[in-house]
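Every protein chain but one is kept in place in this view of the complex.
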Amino acid sequence: MSHPATVAPAAAHTHGPPRSFLRKYVFSLDHKVIGKQYLGLALVAVCTGMALSWLMRLHLANPDLALPLIGKLWPNGAPGGVMTPEFYLSLMTMHGTIMVFFVLTTAPFAGFGNFVLPIQIGAEDMAFPRFNMMSFWVTFLAFLVLVSAFFVPAGPPISGWTAYAPLSAVGKDAGPGQGTGQLLWAISIGIFCVGQLLGSLNFIATTLDLRTKGMTLARLPYSTWAWFITSVIGLIAFSVLLPACILLILDHVAGTSFFIPAGLVISDTLQPHSGGSPLLWQHLFWFFGHPEVYIAILPGFGIVSQILPVFARKPLLGPRVLIACMIAIGFLSYAVWGHHMFLSGMNPFSATLFSVPTLIITIPATIITLLWIGSLYGGRLHFTTAMLFCIGFVSVFVSGGISGFFLAQPSIDVYLHGTYFVVGHFHFVMGVAAMFGIFAGTYYWFPKMFGRMMNETLGKIHFALTFVGVYAIFMPMHYLGLHGDVRRYSAFTDEYMKGSIPLHRFITVAALFTGAVQVLFLYNLVRSRFRGAPASDNPWRATTLEWTTSSPPPHDNFGGHHPVVTQGPNEYGATGQAEDYVMQTAPERRPGA
Amino acid sequence: MNRHLAPAIGVLALAGLAAAATDAPAARPAAAGTVSGTVTFTGTPPKMRPIDMSKEPSCAKEHATPVMTENVVTGPGSTVEYVVVYVSAGAPAGPAPTQAVRYDQKGCQYIPHVAVLQAGQPLDIYNNDQTSHNIHPLAKVNPEWNKSQPPGTPPIHASYDKPEFIPVKCNVHPWMHGYFAVLSTSHYAITGNDGKFSLAGLPAGKYTVTAWHERFGTQSQEVTVSEGGTATANFVFKALPY
Partner (left out) sequence: MGKLFAVLLAIITIVSATIFIRHTWWMPPDYSLHGIRIDHQLAETMTASGILFVLAQLVLAGFVWRYGDRTDAPAVKRFPGGATPMVILASVLVGVEILTLTLVGSKVWAGIYQSPPEPGSLHIDVQAEQFAFYFRYAGADGAFGGTHPELIDPASGNFFGLDPANDTTARDDIVSGSLAIPVNQPILLSMHAKDVGHAFYVPELRIQQDFVPGLVIPLHFTATRTGKFELVCTQLCGLGHYNMKAYVEVMAPEQFAQWLKDQAAQQ
């Protein structure tokens, strides 16, 4: 680093405002620009991922449907416009990978975290601005590598975002896309891990070292707590996935057999491998994969915990309990990965071992939910769009969390594991809940990012339609699961599943509807960026440091001075004074007295 | 079929055009000779076994009696079906016909079991079933591909540039096995259930005739064809029960 590293918080790590376009907007060291870049990448990724899910839903509603445009775009994947089974699976693989890695990891954690965390702790930038810039561009490269799989002759991989070996490890014999496409997938995810490791290290160092004067850990805003815990989880999780990807790449290109046992005959070809273990991949993958669920959802916890009190105009209930529970979830997330593998052929005795911590994790999760609901009690709720998405978050998190009760038990998982019940569960708890966190964060921090307000009317319509839409999509999947309908099928040819095709069509309609509703959001984003009403410094009357500076903040966040923190972030509902809240930088006094 | 043109480079370059002109059969029938014969086996061949298609009811119901495996099909008098007999040396390689060879998937079977085509000749693959098939020709010399063909979609157009016997399989229906016999010559025949074959249209000369069977392998012999005459070449494969 060219900057002098001193121990004085916030004074270090200054870099002058960049002058050239390239340094200002492209290869920027500014955490605010990098945060926006991450959010921009996530926006491109989420549009891609959603378009893929539309094609999947169309195919599931009618596998014989001919879409001439798709046939022109992918003459191999959809001859005459009719999608092939492998094309469906490649859509599914790319949808899952793009959504989990490039949306649910980048937006709530790297995106909002980058923009907000340094300001919330009163720092001028991240601890390692160059690492920060690298982190984004490495992630961007990973995205390009992944998307390039669409353009190789045999198409993208078809082994799902979990890439189970040996399907993912043996190469093209296993199916179309399993050669070059799968290799590109492994390379992309490996690169992505590097980007997130750089990001996680940065978040940890920044939170620990760059807090401004008075910003004790006890006064840390909850969103910063959540990003901090997430980055610790990410540091461990991605450092396991990275070597796993390297081993997978070696199985492809170097003839190793880490994940491939002896004696496999694939497409009539005896595979030249021996000694590897398919379960090894599953263990490595889920040792990353389960914590990844919390990497996606914990920032949402933080965002909701941060926003709820602002619009309830009262302090969050039990903030210390909240933080303790988030830390507990972080720890427990490393003891539960085997619940993805109850039926994987791993020793059945270990199923009980993994089931218990999985069920225990419901205790902190339940407590956090109750804290949120309890925080609404007796408040004066202002239903801004951000607030609505926070309450919506609580609702979908409850729905998704409760279906986890079933899957955490091996004796029930034995019936539900391969069914749509699981799809409904993880979309609610990880996909929709995290998306609601992202939406809440966007409506909440947009004024700070761009100095303009988003349109609240459009926002509320967007929320209401999305809320109904996601329930219409994902609740029926639980019914399908109970009925025994199998996930990852490109068509339902089995007699017993044919009966539920109408329900699948209903889901398809709901998915197309909900997807179309998101145009409102995109329009609102673009319009508000240029035409939105100018935002004041603190439009939501919130207490945390990002609302003490201008909207948008200057290059060094606080215009040359360093805020001094005297209060916790939770000082809402004060009485007997002009305002009902106390800023974190307010002169020392007893709040509410 | 008679096109022993001088192998001059210029002529080869025009071969595509010439093919259309000389493809008319029996351009000089009087001069042409024939190689014919029968392919038989000795020993005990493996039993043809009924194929269990129960997993694909839409195909199973097309067959009143179970379809049998086709890797060793024998006829009365120890004859062998699906043997590709071709001139492997002595005749110049003519240009590939532009007429496509048709390969059908019907009732979860490949029809014909062995498709013979010339290198460079187009091949059209049709799905006549109500189910999705994937066509996976396991080529080693030529480029390998693997594509699904949902019902009702247009035929897959393929062609192979190099001679090769390519096993073809459908992963969705593991019993479906066939072959693409890609040859460099246009002088070929495939035996019927009577084991008989006939290679017509050969000018007088010395040839190597090769018989290939997917399980028994290849055998070759030299034959001399006289002007307008018929030479005989019989092949006998040794069969084992397992």
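Chains here go by letter, A and B, matching the order in which they are written, and residues are numbered from 1 within each.
As a convention for this text, a contact is a pair of C-beta atoms (placed from the backbone, for glycine too) under 8 Å apart; a residue touches a chain by one contact, two chains touch by 3 or more.
Small disclaimer: the values here were computed from a predicted structure and weren't measured.
From the options A:Val194, A:Ile391 or A:Val565, the residue with contact to the unseen chain in the full assembly is A:Ile391.
Only one of the listed residues, A:Pro410, A:Pro447 or A:Gly515, touches the absent chain: A:Pro410. Touching the chain that is not shown, out of A:Val310, A:Leu376 or A:Met430: A:Leu376 (per the contact rule at the top). Checked against the hidden chain, the listed residues A:Val103, A:Val310, A:Ala351 or A:Val565 yield one contact partner: A:Ala351. Per the touch definition above, the residue from A:Ser239, A:Ser277 or A:Ser550 contacting the chain not shown is A:Ser277.
Residue in contact with the omitted chain (choice from A:Pro261, A:Gly451, A:Pro539 or A:Pro552): A:Pro261. Subunit B residues in contact with the hidden partner, per the touch definition given at the top, are 46, 49-56, 69-72, 131-132, 134, 146, 148, 167, 169, 171-175, 177, 214-215, 240-242.
Of the residues in subunit A, those that touch the hidden partner chain are 84-86, 89, 158-160, 162, 164-167, 170, 174-176, 178, 260-268, 270, 276-279, 312-314, 317-318, 321, 343-345, 348-349, 351-352, 355-356, 359-360, 362-363, 366-367, 369-371, 373-383, 388, 391, 394-395, 398-399, 402-403, 405-406, 409-412, 414-415, 417-419, 460, 464, 467-468, 471, 475, 478-480, 482-484, 486-496, 500, 503, 572-573, 575.
Everything below uses one rule, namely that only the chains that are shown with their structure count from here on.
For this pair, subunit A with subunit B, the centres built from the Cα atoms lie 55 Å apart. Residue ranges on subunit A touching subunit B, taken from their complex, read 63-64, 76, 79-80, 82-87, 154, 172, 175-176, 267-269, 491, 493. Across the complex, subunit A is touched by residues 131-132, 134, 136, 138, 144-154, 156, 167, 169, 171 of subunit B.
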